[in-house]
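The complex appears here minus one protein chain, its other protein chains still in place.
Going in written order, the chains are labelled A and B, and every chain counts its residues from 1.
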Amino acid sequence: MVILEGKGLTKYFRGLSALQSVDFKVEEGSITGLIGPNGAGKTTLFNLISGLFSPNHGTTTFHGMDITHLRPDRICHLGISRTYQLIRPFLGLSVLRNVLVGIYYGRDGTLPKKKAEEEAGSILEFMELSSKATYRADQLNTGERKRLEMARALGTNPKVLLLDEVIAGLNPAETTTIMKRIEATRDKGVTVFMIEHVMKAVMGLSDRVIVLHHGEKIAEGTPQEVTTDPGVIKAYLGDKRI
Amino acid sequence: MASIIVQLLIIGTLQGGIYALAAFGLALIFGVSNVLNLAHGQFLMLGGLFSYILFMATKWNPLLLSLILIPLFFGLGFLFERGLVRPLLERKGHELVIASILVTLGASLAIEDITSFFWGPEEKGISYMMPSIQMGSMVISSIRLLGLLFIVLLTVAVHLFLKKTYTGRALRATTQNRQGAMLMGVNTFRIGSITFGIGTILASAAGVFYVILFTITPFIGIPLSIKYLCIIVMGGLGSLYGSLLGGLILGITEAITGYFAPHWSETAAFFILVAILLIRPKGLLG
Partner (left out) sequence: MKKIHIVIFIGLILFILLPHFTPRYMTAFLLLLFMHIVIAESYDIVGGYLGYINMGHSAFFGIGAYTFAILLNGNFGFFLSSLAAILVGVLFAALISFPFFRLRGAYFSLATFGLIRLFELLAFNLRSLTGGSSGIMIKAEYRLTLAYYFTLGLCVLTVGLIFLLTRSRLGLAWTAIREDEEVAQTFGINTLKHKCVALMISASFASLMGAFYTWYIIFINPKVVFGLEIALVPISMAMLGGSGALIGPIVGAFFITIVEEILWTKVPYFHLAAYGIAIVLVGLFMPGGIVRLKWLRKPLMRLGLLED
């Protein structure tokens, strides 16, 4: 069942085309990868989905419902949550309070204080951040901050989780940890749509992969199909024969 | 009626020109350093004050005297930035706004108090008589025309500086993209000080016109700073020339309402200020 879908998405920034007629489908309960060379428009696509701005043309639908022009906070309440490529936790807040923001405000409906704090605690445990609960977000290292971003997004009890390069920049141990967490999240019934550059991770985790290049979708399919697609290879490696 | 309108337009353009001049200087400063300079109005006041003092001593044409003040005020602005503003530049966002308000406001209060102590709180004005010009049925004060000419020349001079010289282009680059300019080899810190110098010259020049056409007291600085800051916000904080436009609009509005409903001129001006901001949050040309 398709849970998230985009049709004909086009976005210009002052005359520069960031996305051109992009169609995509994400199946419910899957892990779908979004890859492409730098500047391909991947984060722009995420920004469109989460409502930070509207496309010039095209629509995004969630469970068949048109969410193209909805406000970001509405989209979050509907069940779409995200992390940020340039890690943006609430730096002045503690790890715990970062997650609490999502719990108190990101859900459809709200929880009483005690339940909310319990929820936050279990999410932090899930993301292996319990020991850092009272630390301020700006006191964490990169790996911890990326896990915090994911924890905060999970606080909103999302149905779709948009992960923007959560693995890039992590050491092998941290990478393995977070990959396990992503799988565990999917096992809980959350659909994962992830932008990633680390090929091993994307290909290892994804059920399907979508490839963007210069704002256009150039390939789509299983990791196997995509890595052997000549267009994809050309986009990443250029035309020179190896 | 027509001659009244023309007179009003001339007065308005002149007044607007004075606003535009000082606002342009402030826009340059904000564009480069990203600092709300509440002390800008004080430099205007000091410009007027110093030219008054010089005039009283020499009785020369005050517009010519203002040329002497140019290097002086460049130095003042330069030093002000070096000493008080540059240390703040490493702060970010919220903290930078607080710090720049505190520092420039504090400096303004100190300047105002010390000035009123040494030179007295009374109004000062220069009356420099020059023959009026007769054009048809209208009598136009030639000091006003000369003032307008000076303002235009100054503005054109700064504009040419910005367009044609290396420093000028480096300055514009810094306002557009500080990081990028640094990567291109621009010493953005030095540009910051130079810009403050230039901006201060423009403020003091506006002050000279102020003391000729109106009067000044040591206390006009802070209300004027607020007005100028509002003008540059109205013109669009990203645009240098928006403030020129904003200043002109304000001046003409004040002149016209000043004639038909004198008590309401400043109010009308502020109304327009706030209204423009609300219709176009990024300012006129932002």
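Here, contacts are C-beta pairs under 8 Å (C-beta built on N, C-alpha and C of every residue); 3 or more make two chains touch, one makes a residue touch a chain.
Computed from a predicted model, the values in this text were never measured in an experiment.
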item: Option from A:90, A:126 or A:236 whose C-beta touches the chain left out; value: A:90
item: Which of A:72, A:121, A:143 or A:169 contacts the chain that the document leaves out; value: A:72
item: Which residue of B:15, B:51, B:66 or B:100 touches the chain not shown here; value: B:100
item: Hidden partner chain, residues of subunit B it touches; value: 30, 36, 84, 87-88, 91, 93-95, 97-103, 105-114, 117, 222-223, 226-227, 229-230, 233, 237, 263-264, 266-267, 270-271, 273-274, 277-278, 281, 283
item: On subunit A, residues whose C-beta touches the chain left out of the figure; value: 50-52, 71-73, 75-77, 81-82, 84, 88, 90-94, 97, 100-102, 104-107, 136, 152, 156
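Quick note on the criterion: only the chains that are shown with their structure count from here on.
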item: Rounded Å distance, subunit A centre to subunit B centre (Cα mean); value: 49
